[in-house]
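Every protein chain of the complex appears in place save one, which is left out.
Here is chain A:
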Amino acid sequence: MALPKRIIKETERLMAEPVPGISAVPHEDNLRYFDVKIHGPSQSPYEGGVFKLELFLPDDYPMTPPKIRFLTKIYHPNIDKLGRICLDVLKSNWSPALQIRTILLSIQALLGAPNPDDPLANDVAQDWKTDEKAAIQTARDWTSKYAAPE
C-alpha cells in the first residue's frame, strides 16, 4: 500500500533537518515504523544518556497519535516498566496538526521536566515525591547503567 504523502513529507524532513539530540529512522521493510534515539536533556538526570524508542504510525495517523515507547530502561515517573509514556499530547491532547517531530520534542521536554503529579509509574512517582533528591540520583544511576552511548 502506498504511504500517505503526509508521512513521506514528515520522514523527508526528519532526515533532511534533524532535530538536535533526536534521530528517527524508518525501518526499510515498514516505513511506518521508526527507530528513535533521544539524547537526555542537559541539566536533567538523563543528561549524557542516549535513549532508544520505537514509534509506529497507525493506519489512521494523523487522525490518531503515533504509538511510541521507550526501549531503554528509564527511571521516570511518567514512563512505566514497559516504556509506555504518559503524555497528554499522545492521548487526549493529540491534534493532527502535531507531527512526529513535535511529539519527540515533547518527550525530550518530559525528560527535562518529570511530573510526579500525573504518574504512570506509581512507585517511581511516590519515590519522587517523598525523596526527590534520591529519586534524581536513581534516575542518574539508571541513565549511566542502561543509556550509555554506544
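By our rule, a contact is a pair of C-beta atoms (placed from the backbone, for glycine too) under 8 Å apart; a residue touches a chain by one contact, two chains touch by 3 or more; residues count from 1.
Methods note: contacts and distances are computed from a predicted model.
For the chain that does not appear here, its UniProt entry gives the protein name "UBC-like protein", which is one of "Ras-related protein Rab-37", "Vacuolar protein sorting-associated protein 21", "UBC-like protein" or "ribose-phosphate diphosphokinase". In the complete complex, the residue from A:Lys9, A:Lys81 or A:Lys145 that touches the missing chain is A:Lys81.
Considering the complete assembly, chain A touches the hidden chain via residues 1, 27, 30, 32-33, 54, 56-59, 67, 69, 71, 73, 81-84.
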